[in-house]
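Please read the structure below before turning to the comments.
Note that this complex is displayed minus one protein chain, with the remaining chains in position.
The first chain written gets the first letter, and so on, giving A and B; residue counts start at 1 in each chain.
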Amino acid sequence: MPSILAWSRIRSPWILYMCTGACNACDIEVLAALAPKYDVERFGILLKGSPRHADVLVVTGAVSRQVAPRLKRIYEQMPDPKFVIAAGTCATSGGVYWGCYNILGGIDKVIPVTMYVPGCPVRPEAVIDAVAKLIAKLKSG
Amino acid sequence: MSTFNMEFIVKDLMNTFPNKILDYKFDGARSVFVSVDTGVLHDVIRYLKDRYYLKHITTITGTDLGDSIELIYHLSPLDRRVLVNVKVRISRDNPHIPSIVPLLPGAVLYEREVHDLLGVIFDGHPSLERLILPDDWPEGVYPLRKDYKVEVR
Partner (left out) sequence: MSYYQVPIGPQHPAIKEAFQFNFILDGEVIVDVKPRLGFVHRGIEKGMELRTWVQGIFLAERICGICNVPHTTCYCLAVEKLYDVDVPERAKYLRIIINELNRIHSHLLWIGVLGMELGFHTLFMYVWRDREKVMDLVEMISGNRVTPSMNCIGGVVYDITPEMIPIIKRNLDNLEERTKYYKSVLEEDPSIRARTVDVGVLSTDKALDLCAVGPTARASNVKSDVRFDDPYTLYDEIDFNLITYDTCDVWGRAMVRVDETLESISVVRQALDKMRPGPINVKVKRIPPVGEATARVEAPRGELLHYVKSDGKETPYRAKMRTPTLANIPSLCEMLKGYHIADIPAIVASIDPCYCCTERVMFIDPDKGKKWIWSYDELRNYSRKYYGVGV
């Protein structure tokens, strides 16, 4: 039974997307990954609306103070096994917003991160590459 | 739509409010900074609104000058062709000033923003609440004041 679950996750990871206080450039690039030119849906990746349905959490944005507890809560609501992709330089380390008082820094200050994808903004190809590497890692155990 | 002549507006203000227009400086071709006495701010804005239709308020900028707080009201007429920036100074320790929301309803959020970030109290504002700082931000701490230092990691 567990191998069937693992097989289904590897074939078709479902994504939940969250923005934690950013300039929106990474958000539109992640959305562009869903649009016809880059089209992640051909890999079986679907964007879902609820944390209960998702395997992978894609987060953009340097975490603002108000959003930090919500991010933690969303992460806790996701069922195991779960993976987190930090998309963009701001999600990795705070990026260009050093010295801004309402920003905590990268998302690894709040939740554990599986994969970091740099870029300002992150390119859609890099997001697809990140998910493909994640699937390969899952396949190899 | 007419094109307002900024020199004319400034001279008219100086005649209508003698000794209350402290200074003026032109900023490019279509913008002017006018410093006025704080007591006549309301009357100046009402005069500019009624006589020159300066009904569009772009924003209110607050700056901490160390010994006082400077507020700049950026106004433009209906055809938006010029920008008249009215400057006043208020005390830093007791920063009260009458709200201009009764005159210009569009200023409602800008006054809340200045209140949030600099601690200025606009008397008569319909709902002077927190606008953009988080709920767990400590009371009495105003980030745009110069004594608030940001730690740079």
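The definition used in the following text is that a residue touches a chain if its C-beta (ideal position, glycine included) is under 8 Å from a C-beta of that chain, and two chains touch if they have at least 3 such contacts.
Given the structure is predicted, the values throughout are model-derived calculations rather than measurements.
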Given that one chain is not shown, which residue among B:83, B:97 or B:120 touches it? B:83
Out of B:20, B:42, B:74 or B:89, only one touches the absent chain, namely B:74
If the hidden chain were put back, which residues of chain A would touch it? 18-29, 31-32, 35-37, 49-51, 61-62, 64, 66-67, 70, 73-74, 95-103, 120-121, 123
Residues in chain B touching the chain absent from view: 1, 27-28, 30-31, 33, 55-59, 61, 63, 72, 74, 78-83, 85, 104-110, 113, 117, 130-134, 143-144, 148, 150, 152
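Here is the rule we go by: only the chains that are shown with their structure count from here on.
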Flag every residue of chain A that touches chain B in the complex, lowest number first. 64-66, 94, 98-102, 105
Touching chain A in the complex, chain B uses residues 133-137, 143, 148, 150, 152-153
